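Heads up, one of the protein chains got dropped from this complex, but the rest are sitting where they should.
And then chain A:
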């Protein structure tokens, strides 16, 4: 086994009396696409924030393959800068011609060519998310953390974006962590699916990335059962799996 890009060991995170995460351990292998699924409030975003070093765990360790690992987060709430045009949101208004050219290329890649001078308020929900994705891809990250990137999209655009993200991640051999509550999406896109429930990683199964629709449906089904199962059964499932 190669060295993990990120390795979480026995992570706990507490907000006051609220135990957001309890004893979570997993790792991300180079080029791997991992999906975190689970119900709202389960602790998925918290995990992502810890990996992105936006917060510190209460206990446990997170090891990185490289101290200067380029990590980019695509936030659940977009976080676009309303005072900047689409192009400037991607380039952070850098005057550098090379950065500008690269920003244009990235916008084209996410299908936002022609929207360079548009402000975020003028974009549709899906366009905003594609803009946020373009911004995350700008720095050529080694680790991409996506927090419900496709939440606001209609089913068709969603499918397009799914294959689009898969393509980009494969092409640049990106290590990716995707948070979603769509089990189909998780099964279809990921090499590995992890279920987070009440602050614990309760279940892990290989995903069905690049496999037949039947296989995707089966994995999705299996994951959904774990998510919906009462707590103790979920633990049972982990032991069996």
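By definition in this document, a residue touches a chain if its C-beta (ideal position, glycine included) is under 8 Å from a C-beta of that chain, and two chains touch if they have at least 3 such contacts; residues count from 1.
What we mean here is this: contacts and distances are computed from a predicted model.
**Student:** According to its UniProt entry, is the unseen chain "ABC transporter permease subunit", "Electron transfer flavoprotein subunit beta", "1,2-phenylacetyl-CoA epoxidase subunit A" or "Transketolase subunit A"?
**Tutor:** Answer from the UniProt record of the missing subunit chain: "ABC transporter permease subunit".
**Student:** In the full complex, which of A:73, A:179 or A:220 touches the chain missing from this view?
**Tutor:** A:73
**Student:** Please give every residue of chain A in contact with the chain that is not shown.
**Tutor:** On the side of chain A, residues 52-54, 71-73, 75, 77, 79, 81-84, 92-93, 119-123, 135, 139 touch the unshown chain.
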